[in-house]
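Yeah, one chain of the complex is gone here, protein chain that is, but the others are all in their spots.
Coming up: chain A.
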Amino acid sequence: MNVQDRRRILGPIEAKPLAFPETKSTSNEETTVVLPEFQAPSIQTNLLKNCNGSCIIENENTSILSSIYGPRSTRSNLFESRCLINVTIKSAVFPTSELKELSSFLINVLESFVCLELYPKAGIDVFINLNIEQVSDLSWYIPYIMMSIVLGLVDAGIEISDLPGCGFNDNNAICFTKNGSEVIGIWRDKGDIKDESSFGDSLDICKDQYLQIKGLMASYLLSKLDDDKST
């Protein structure tokens, strides 16, 4: 039986995706690729009109768009005293299973700083669109994704207890809050943590990056506030 999705025009089933040969000569280069350092991205909020809040974070080859819908009513009939958060990540580059895992990770992180009690019986839906050329593993993008979600939430006027952020070092993406005194999430793509001291080092590096990101977000929000006042 034809199990193809008939609602969409997906083309002939026999077609094969374009296959590129495995580049043996450049494989050495790839392994030694130095991951780009954290680059201060360009930020723009409030650019989509049909959602409550949105934010786009862009740098050279990354463009991460978050759109926040809510707080709005949920479909569930149960009485929920707290707000339900849902995160959906879309990307053509990463496999869906990885994206699902990341979205449940992000839900956990979000639940630790969004003031859920203020929005009973409501839901907040976060949609993330990754338009990227793949340069590295998913963890490298998490600081940018966190940034776009946090600024999107601010744009939507949803109350959060702090400006949390995330740093990246050595396959670890560590999310902080409260000026770096609290860790709210750790994501690791691959590899074991060999010794504790190296992890401690990368924790410190991530913390520095978090403080840098927090500074960026705060200065962006303050400058936006000034702009709004002047207009």
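Following the convention adopted for this analysis, contacts are C-beta pairs under 8 Å (C-beta built on N, C-alpha and C of every residue); 3 or more make two chains touch, one makes a residue touch a chain; residues count from 1.
Throughout what follows, contacts and distances are computed from a predicted model.
Asker: Per UniProt, what's the omitted chain called: "Ribosomal RNA-processing protein 43", "Signal peptidase complex subunit 3", "DNA primase" or "Aspartate aminotransferase"?
Answerer: "Ribosomal RNA-processing protein 43"
Asker: Since one chain isn't shown, list which residues of chain A touch it in the complete complex.
Answerer: 7-12, 14-21, 23, 26, 29-30, 33, 47-51, 54, 63, 65, 67, 69, 88, 92-93, 125, 127, 129, 131, 133-135
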